[in-house]
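With one protein chain withheld, the remaining protein chains of the complex are depicted in position.
And now, subunit A:
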Amino acid sequence: MSVDTDPFALFDLPRRHAASRDVIEQRYLELSRAAHPDNVVGEGTAARRAAVERASAVNAAYRVLRDPVLRAEALVKLGGIDLDSTDPERGAPHPTQAFLLEMIDLRERLDDGGPDGVAALRDDVEARCDAALDAAVDALDAGEFRRAAEHLVARRYFQRFLDETDSSAP
């Protein structure tokens, strides 16, 4: 995988989830300065275009690296599993029927519950969402990409539920 698609390589960081916020910020400033389009004013079109693309790649990598969820998903992708793909081999692993059934049940409880019930349900799912990320990070640290991907998929379902409760809140 090239530097273009590996944010860790672009920022010269080890491929692991634990990351120092300060180091990421520092690298971002350095890389942004080096890639700034102002540096190539007066140069040819190709050089200017390359600078813009480089700056854009730096920004994209920064967006991923500073976000714990996107960082974990990027590591899983570097491990060969793309959560945005439906490919049976290399795409997101499918959750169990029991898990999907529970996701439906959660929505039905959301419809039935009053405001207090909704808040309690939301807190519960938020905790499970956080726990799923923690479990994914543990799996990543152990080099188990498949297991990490399964937890990250579960996290996406929890996140979706949380987004729905937030958007339907008065």
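By definition in this document, a contact is a pair of C-beta atoms (placed from the backbone, for glycine too) under 8 Å apart; a residue touches a chain by one contact, two chains touch by 3 or more; residues count from 1.
By our rule, contacts and distances are computed from a predicted model.
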Problem - Candidate names "Iron-sulfur cluster assembly scaffold protein IscU", "Sugar ABC transporter ATP-binding protein", "Nitrite reductase (NAD(P)H)" or "Acetolactate synthase small subunit"; UniProt protein name, chain not shown - result: "Iron-sulfur cluster assembly scaffold protein IscU"
Practice task
Just name the one of A:His94, A:Arg109 or A:Arg146 that touches the chain not displayed here.
Solution key: A:His94
Fill in the blank from the handout: Of A:Gln26, A:Asn59 or A:Ser85, the residue touching the omitted chain is A:Ser85
Exercise for the section: Can you work out which residue in A:Thr5, A:Asn39 or A:Gln159 touches the chain that's missing from view? Expected result: A:Gln159
Fill in the blank from the handout: Across the whole complex, the chain not displayed is touched by subunit A residues 83-86, 91-95, 97, 100-101, 103-104, 107-108, 153, 156-161, 164
